[in-house]
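All protein chains but one are shown in place.
Chain lettering (A and B) follows the sequence in which the chains are written, and residue indices restart at 1 in each chain.
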Amino acid sequence: MAALVLVALIWLGSNQLANFDSALIGYAVGIVALTYAVVMRYARWLRMPSTGRYWRRGWQLTTSWSSFRTLPGLLPRAIAGQLLLQGFIRRRGWVRWIGHQCLFWGVIGATLITFPLVFGWLAFKLEPGTQEMYRMWVFGFPTITFDSTSFLGWSLFHALNYTAVLVIIGCAIFLWRRFRDRAAIAGQRFGYDMVPLLMLIVISVTGLLLTVSASLFHGSYYDFLVVIHMAAVVLSLVFIPFGKFFHVVQRPASVGIQMYAELNGREGRRPCAKCGEPLAPDLFVQDLQSTLQDLGQDYRLDGASMPAGHLTELCPRCKRVARAEGYFAHDGSSFAR
Amino acid sequence: MSLERSIFVDPSRCIGCGACVAACRECDSHRGKSMMNLDFLNRGESTLALPTVCMHCTDPVAPCAQVCPVDAILVSDDGVVHSPDPSRCIGCQNCVHGCPWGVPKFDVEEQLAHKCNLCYDRTSVGLGPMCATVCPSDALYYGTADEVLASRPNRKVVDVFSFGAQELQSGNWVVVPDEFSVLTFPMVGP
Partner (left out) sequence: MSPQRTRKAFRLSTPPGVDDFHEAGAGPAGGWETDEADERWVSTHCAFCGVQCGMHLRVAGQEVIGVEPRTDTHNKGKLCPKGVAAYQQISHRERLTHPLVRDGGVLRRATWDEALDRVVDGIRRIQAAGGPDAMATYGGASMVNEKTYLLGKFARVALGTRFTDYNGRMCMVSAGAANYRSFGIDRSANPLSDVAEADVLLVLGANVPETFPVYIRWFWEAMDRGATMICVDPRETALARVAQLHLPIRPGTDGALLNAMLHVIVRDGMVDEDFVAAHTAGFAEASAAVADWTPERAGEVCGVPAADIERAAQLYGRADKAMVSHARGMEHQVMGSRNAMAAINLCLATGNIGRKGAGYGTITGQGNGQGGREHGQKCDQLPGQRHFTDPGAIEHVAEVWGIDPADMPGPGEPIFAQLDRMEAGEIRGLLNICSNPMVSWPDEARTRRILEGLELYVVIDIFLSESALLADVVLPGSAWAESEGVVANSDALVCKINKAVDPPGEAKPDLWILAEIARRLGKGEHFPDQTPREVFDELRRASAGGRADYYGITYERLEAEGPIAWPCPTEDHPGTPRMFEDLRFNTDDGKAHFNAVEVDPPAEEPDAEYPIRLTTGRTVAHYLSGNQTRRIGYLTDQTPSPWVEIHPNTAAEHGIVDGAPVRVTSRRGSTVLPAMVVRTIRQDTVFIPYHWASPVAANQLTKSSFDPISWIPAFKTAAVRIEASEEPAMTVTPPPVFEGGRG
């Protein structure tokens, strides 16, 4: 469905394919396939009990009247903090944050340029009667004209080179970490952690080499590089639903989680059934109980040994202490006989 | 049991010294962050304490991973339930509240849940996990059931527990007195 919508949009946006650059057909096909796969994966993801519940509950809360008043303040702040500035990564370490910001803005920038180009939503055409004046066409509508030899012109044509450099810096930082940092090395898997970085580097380097080849070496190896570049891009796109790249799709959910926690948290936190300290919002505990039930796990308590109907009504410490009480009630205080 | 060697928790031997909590921070795979929990049962009454490590549940497999909405918690083929993948974890705390043992911790600043990964950098190359390596009292012991049973009389090791109505099998073990009935431990519910 989404793939069909996309194809329709390509048709419309590119002036019935008039602006469509046929050299980029491979990319277009890749993206259409990607859309299909991502949506499938997303749907499967939402079918997980916990995810689905968050999804439904998130929309429910967001569209409720009470939220409506606070949402204009909350949502932009959540998006800015969670998705754009990524302060939570900065608190994991400055180097990691710089690396991730480079990667993030590099990839976002490249995507914003290439996807519309590929779909023909964005096109640059020589103004009739000039040698260097170009006009930018967006979704089939003419916009600004500019001199291709000017700084602005050069920058627009080579914007992908900037993003490539950003991506390479980001990847280099993370690769360095992957080889040096024992924390990262301990649990890393080649396919999951290394391949995505390597693919991004291949894409960026071949992309840069295309420019180098065109402007310095009169296009030698250009065709070869084009093929490599396209293959790497298409592979990466297809890879998205299955590997590390899927976090790009998943991560926006953290905005939803923030909304959920925030809106939910206004009701206050329910107390732990044993120690009485604030535990978590009531709705959260209920949702978690339903999720566990959906998963076929039954942590209901009979309420006899403590005033709780379900294990999740205890705070983590009380779960541990209750276990210790059970143990020592049997064992007395000593292991010696 | 897919773990060849595992951690054996024997609360009756615990002296509450906190070496496990301190040592956990020294493991390279989570430096500076202690995944250990050490709780005094009721200091007003006695010095009894209980160390809690991740039990690496095998059946149902890792409830923490199952309640995670973003598949952030990986269970590797050797049965180790890993710490949430930082690139995926969205900070919802489902694992924190969903774990029947009370194991995962949550870093508010980093919006990231953490849990014991059995010192994967160490155990995957044959070293013991930090907590059990340093534990002065062997309340935490890393090895095999035979080793534990050989040196501790009138004890057995259990890996099946009931939490309320839920029966759960773990990858790590608890050492209990002989007369314990497996299913009435740990007395959280009926």
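The rule is short, and it goes like this: a residue touches a chain if its C-beta (ideal position, glycine included) is under 8 Å from a C-beta of that chain, and two chains touch if they have at least 3 such contacts.
Quick caveat, the model's predicted, so the values are computed rather than measured.
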| item | value |
| --- | --- |
| Identified contact with the non-displayed chain, of A:H100, A:R177 or A:H229 | A:R177 |
| Touch criterion as defined above, residue of A:R44, A:R77 or A:K125 at the omitted chain | A:R77 |
| Hidden partner interface residues of subunit B, rising order | 13-19, 21-23, 25-26, 28, 31-34, 37, 39, 43-49, 91, 93, 96-97, 102, 104-109, 111, 114, 128, 130, 133-138, 151-153 |
| Chain not shown, touching residues in subunit A | 70, 74, 77-78, 81, 177, 180-184, 258, 261-262, 266, 268-269, 272, 275, 277-280, 315-320, 333-337 |
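Here is the rule we go by: only the chains that are shown with their structure count from here on.
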| item | value |
| --- | --- |
| Interchain centroid distance [CA atoms averaged], subunit A/subunit B, Å | 31 |
| In the complex with subunit B, residue positions of subunit A that touch it | 45, 48-51, 54, 88-89, 91-92, 182-183, 185-187, 244, 247, 250-251, 253-254, 257, 260-261, 279-280, 284-285, 288, 291-292, 295-302, 304-305, 310-312, 314-331, 333-335, 337 |
| Subunit B residues within the subunit A interface of the complex | 10-13, 28-31, 37, 39, 41-42, 46, 48-50, 52, 60, 63, 66-71, 74, 82-83, 85-88, 90-94, 96-104, 109-112, 117, 120-121, 124, 152, 154-155, 163-166, 174, 176-177, 179-180, 184-190 |
